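Below is one structure; the comments refer to it alone.
All protein chains but one are shown at their positions in the complex.
And now, chain A:
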Amino acid sequence: MDTSSTTMKTSTKNNLTSTSNMEHVAAFDLISVEGYRMDGRKSDELRQFRCLFNTMSDADGSCYLEHGNCKLLAMIYGPYEGRSNQEQAVITCDFSMTQYCVSERRLKTYGDLKSQKIQMSIQRVFQQAILTETYPKSQIDIYLKILQSDGNDYCPCVNATTLALINAGIPLKDFVCSSTVGNIQGKYIVDLNQQEEQQQTPKLTLTIMPQRNEIVSLSCESRVHAITYNDMLDSATNACQQLFSSMKQAVIEQLKTSLNLLHDN
């Protein structure tokens, strides 16, 4: 993995000199002639999804999520009596990374601009998704810890938080699923990994409530054509729906294993 990513970087650097065919070469590197991506996925294929529940016995709800090479822990504490006397539950989020989660060791693992941004967005997203009015005067804490990073950290964080909240038995309007989509050489590739994320191509991050067909958050930081944009939105929605079915399956499996234990023998 490491060697391939370094070669990727050098090839794009070399291409910077000849800007005219840069996009073409970069795209050629990312998607093979047969239509496969660097990690062997099809353009509309998600990374491998795996999760474990109740990983932290101390927390009210917890979830370990593996999304391709991205590995993270989500923990929920609460609802407990908060300091504020509000009519709704207060949601706080704490995002941090381990020192070893990226290829180069980092000394500062929390409090930087990126983690603040993720904290804010997670808080806003789940303020909408949790039925906060059922828990007056209470507080719910979300703790997220990235164990291994693979490009976009925001999407796996949203998905892991949803699963951990369900594990904690906190009422949600719906699942919250988040995915990314990029546009490379006319192809829409979903669920970008680190290599794909680093490309200078249009990217879009979408968070939806799949059963309500509602968009919770949407961000696109590059200029794209209106037609391309709609197509990107469509494939991102599809990716989120795919993700939803695997998340739903995981939750039902978890419910069944705990109930089977009771009814077996």
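The working rule: contacts are C-beta pairs under 8 Å (C-beta built on N, C-alpha and C of every residue); 3 or more make two chains touch, one makes a residue touch a chain; residues count from 1.
One rule holds for everything that comes next: contacts and distances are computed from a predicted model.
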item: Chain not present in the shown complex, as UniProt names it (candidates "Ribosomal protein L1-like protein", "Trafficking protein particle complex subunit", "S1 motif domain-containing protein" or "Mannose-1-phosphate guanyltransferase"); value: "S1 motif domain-containing protein"
item: Residue of A:101, A:146, A:166 or A:189 in touch with the missing chain, whole complex considered; value: A:166
item: Listed residues A:94, A:174 or A:231, member touching the removed chain; value: A:174
item: Contact set of chain A toward the excluded chain (per top definition); value: 60-61, 78-81, 131, 135-138, 166-175, 209-212, 242, 245-246, 248-249, 251-253, 255-256, 258-259, 261-265
